[in-house]
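Shown here: the complex without one of its protein chains, the others still in place.
In this document, chain identifiers A and B correspond to the written order of the chains, with residue numbering beginning at 1 in each.
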Amino acid sequence: MGRISSSYLINRATTLVLTVLIAATLIWIIPRLSGLDPASVAVGRMAAGGGSVANADEILAQLRSSFGLDQPLVVQYLLYIRNTLTFDFGLSTASFPTPVASMIANALPWTIGLMLISLIITFIIGNLLGALMVWENTPRIWKAAIPAAMVFTSIPPILSGLLLMYVFSTQLRWFPLSGPYGLNVEPGWTVDFISSVLYHGFLPAMSIVVVTFGFWALGMRGLMITVQGEDYTTLAKAKGLRPRYILYRYMIRNAILPQITAFALKIGMLVAGQVLVERIFAYPGMGKLLYDAILTQDYPVIQGVSFVIILMTAVAVFLVDLVYPLIDPRIRHGG
Amino acid sequence: MTILDFKDVSIDFPTSKGVVHAVTGVSLSVGKGRRVGFIGESGSGKTTTALAAMRMLAAPGFVSAGAIHLNSLDQPNVLDLSDEAMRQIRLSKVSYIPQGAMNSLNPVMRIEHQIWDGIVAHEGPADQAALQTRSNAALEGVGLDPQIVGPLYPHELSGGMKQRVCIAIGVCLNPDLIIADEPTSALDVITQRHVMQTLRDVQAKIGAGLILIGHDMGLMAHSVDEIAVLKKGELVEFGPVRQIIENPQHPYTKELISSVPLVGGESFLDPAPAVPATGTVSEDGTPLLELRGVSKTYGTVTALHPMSFTLDGAVPKIISIVGQSGSGKSTMGSLMLGFNPPSQGEVLFKGLDINRQSADDSLAFRKEVQAVFQDPYACFNPFYRVNHALKFPFERFGLSRGADHSQAAMEEACRAVGLAPETVLGRYPHQLSGGQRQRLIVARALMLSPKILIADEPVSMVDASLRATILKNIHDLKDRHGISILYITHDLATAYHVSDYVMVLYKGHVVEAGPPADVIGAPLHPYTQLLISSIPWPDLDRDWGSAAAARAALDELAALEGRHETILRGEIAGFTLSQG
Partner (left out) sequence: MTDQHADAAAPETAAPDTAGLTRAQIRRMKRFDNPWRNPKLIWGLALLLSIIALGLLGRIFWDTDMVFTGAGMPRQGPVGVENLRGQVGTWTHPLGTDVTGKDILALLIVGAPNSLYVGMLASLIGMSIGIFLGFSAGFIGGRTDDVIRVGSDVMITIPPLLILVVFQAAYGDISLTIMAILIACFVWQSPTRLIRAQVLSMRESGYVQMARLSGASTGHIMFREMLPNLVPYLFGSFIANVTTSIVTAVGLEVLGLGPQRVPTLGRVIYDAINSGALIQNLWWWWGIPTLLLAVMFVGLLLVNLGLDDVSNPRLRRL
């Protein structure tokens, strides 16, 4: 009991490894399909975009060696895979010679922090509201209000970000316009700093939450309707259990299971949306890094950021898959 | 003294087509410790009436008139109680044992927790040891080992065990009344007897009243003291079980009783025509259908052990394949239809292996071997009118000489199975009843005039009153149209009446085979004997045994494991069976 079967584990681990490999391969193949030398293309466009490039030759040489361009393609590919899997993405061309890995390391905590908070809030609020839409004891006013809140669902977070920013930052001035924390606080584990971070992170997180909770609420509504019709819900009522207990331990507890699977599948989309939100709020995470890299045609950074975000997504999916059998006893056997 | 009184109760369901009066003016009482059966077909209002006593009607139904008194309350009319007061009465005064044994327990909660939460909801928080003692006692009361079963999750239990857990939950607070809603409808007859006897025992022990909802007069006869017969929301007859069964007054009650086929009872079939239809004889004596050492395994599970038979088809026959779920009988059906290749051996039709034939032979085989399946609701594509299911194969097999001919053939086939063509043809499947649909499927088979028809549980999902009619239709296919039939069923009584030869399947083995009068009328194999003694009959003087006897019989069955002998009870011309 309580054991995850090894076949299940192998299955999920295979998916993780395949996802990472395929993503890395796509990132490698795409520029090469154009048939040009990726290094000179990068420098050429860099020169075209940014005017003069002072140390162009040095950058070109560095790029050539990091791509292994004097080697056969297979070797180039294997070299690239090895480098990528060890998080060696080469040096940034825009802020040469900063290693891409260290730029990502600085940005990653902001993105993960924002992502965790917004994903968890949206998942909890969405599912709770979806469940309340179906529960027979929900006050009428709630049942009327929740569908109205759904209007925002499926609008991309970038649009909600713009609207929230306009209303709360530029018009009402309740929240700061951009940045991760106030200019007057020193980074560190102080109350001032942490509250400043939370204050600055509120709008970006909210702009994700307001447009994504509806997705969970709608899914939950459908599942709750199914669970409501199940015999075990009828028996729970016939057992004279308290309505609130039935809601949590019988209905939500069962309806949440497919939602968790959906969560794993949806993480990719949500992360992509967040990249754009970071860009709007000038939040110093992966999204901002990616956007700046696009502006400066910094190809190694684009590659590195894309890979790390995909890796993050795949790992998150894997973690959800690992947790799932612990909450659904039916999965534990056989797999 | 009565514990529950229905006083002139009416229940309405407002719908888009107006108000449906699901129950009208029902008055009856359940005495202390008495068992009352509510019997009727689907839509008769039997479940609705009983659930009204727990105030658990499905929305938008409501009690529009009358009163329901639970006499152990200070203020007896349950319809006047607050929601919270009603909640406290459920389980502690009135408990409910649901229909869907497979799905009635919370799949993510351990069994003992599902007993504890009911106790805590009524008696407040209690310490772990006290709860454990209570749940252990409840599980032991229904013959389950609490050490093993308690910590398990529902998916780890069999259907019969789950239903016994539901009984344990239902009696754990010693209620005044237990409402059991078709508690055995999803179970095999052998398990049904065990669960039913368990329910009777625990009910008698706590002295509660019991309302047993059902549609099977046989089961009622063995289980209750009084019977209430409901039809279209009205109570048509109510009285002691002996009076109802031996001297029914209402024609509907008589119909319910007579629709239960009895082993050895009167046949419901028409007498055979003077000149029986002839089958097909091949020149060189090749049998119509032959199984040679056929077996089927799925992974490590053997669904069907090697078996062989030949059916010559010269004189049309009905061969019954009888078994419970998991016996391999449906596997046999799909092997003979070529839906599934055998793991070993071969299935030959007119001497050709059906899994190795050319496209043309395959089409010819399809035309000559047809089927009727269990679920008449699933057999029609909801996207098309029902004509599609009849016309498509008729034209596909090249039998049609044009649209008019197809139409005429469909109408004729409908009439042959007793359907008025204008009321069914051109309709969508959801507009027809299950019985009408199943008869259309029989009409479809008739239009194609195959040599063999595989009928896989053709009546198990049809209301009892229509079963005899549909079996008559199928029997006519043999008598009047010369079609040999393989009748796959769990129901020994119908097999007894319609078949020429019976095979009893148990875990993939044929345990007993021969003419029905021998195999079913006087069984020799312990499994066949157990099956027959487990069938409930509307006969009050028959001993259906006790829970202990039912358990002993199950143990005996378990001891049979691994002994694979077939008891052959005689032969009939044109069909030969051999094991291996």
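The criterion applied here is as follows: contacts are C-beta pairs under 8 Å (C-beta built on N, C-alpha and C of every residue); 3 or more make two chains touch, one makes a residue touch a chain.
Owing to the predicted nature of the structure, the values given are computational and were not obtained by experimental measurement.
Asks: Which residue from A:Val197, A:Leu218 or A:Leu247 sits in contact with the chain not drawn here?
Replies: In the full complex, the listed residue that touches the missing chain is A:Leu218.
Asks: For a quick check of understanding: of B:Leu363, B:Ala517, B:Leu554 or B:Leu568, which residue touches the chain that isn't displayed?
Replies: Result: among the candidates, B:Leu363 touches the missing chain.
Asks: Check the options B:Ser27, B:Gln344 or B:Asn381 and report the residue that touches the missing chain.
Replies: B:Asn381
Asks: Per the definition of touch given earlier, which of B:Asp12, B:Glu182, B:Asp476 or B:Asp491 contacts the omitted chain?
Replies: Within the whole complex, the residue contacting the unshown chain is B:Asp12.
Asks: Need a quick check: the contact residues on chain B for the chain that isn't drawn.
Replies: Output for chain B: 10, 12, 14-19, 60, 62-65, 79, 337, 339, 362-363, 366-367, 370-371, 373, 375, 377-384, 389, 392-393, 396-397, 441.
Asks: For the chain that got dropped from the picture, name the residues of chain A it touches.
Replies: For chain A, the residues touching the absent chain are 14-15, 18-19, 22-23, 26-27, 30-31, 34, 38, 41, 45, 150-151, 153-156, 158-159, 162-163, 165-166, 170, 177, 218, 221-222, 225-226, 229, 264-265, 267-269, 271-273, 275-276, 279-280, 290-291, 294-295, 297, 299, 302-303, 305-306, 309-310, 313-314, 317.
Please note the rule applied: only the chains that are shown with their structure count from here on.
Asks: Just how far, in Å, is the C-alpha centre of chain B from the one of chain A?
Replies: 51
Asks: In the complex of these two chains, what residues of chain A are touching chain B?
Replies: 1, 230-232, 234-243, 245, 249-250, 253-254, 257, 327-330
Asks: What residues on chain B touch chain A, complex-wise?
Replies: On the chain B side, the touching residues are 54, 56, 87-92, 95-96, 98-100, 103-109, 117-118, 121-122, 151, 153, 155, 166, 169.
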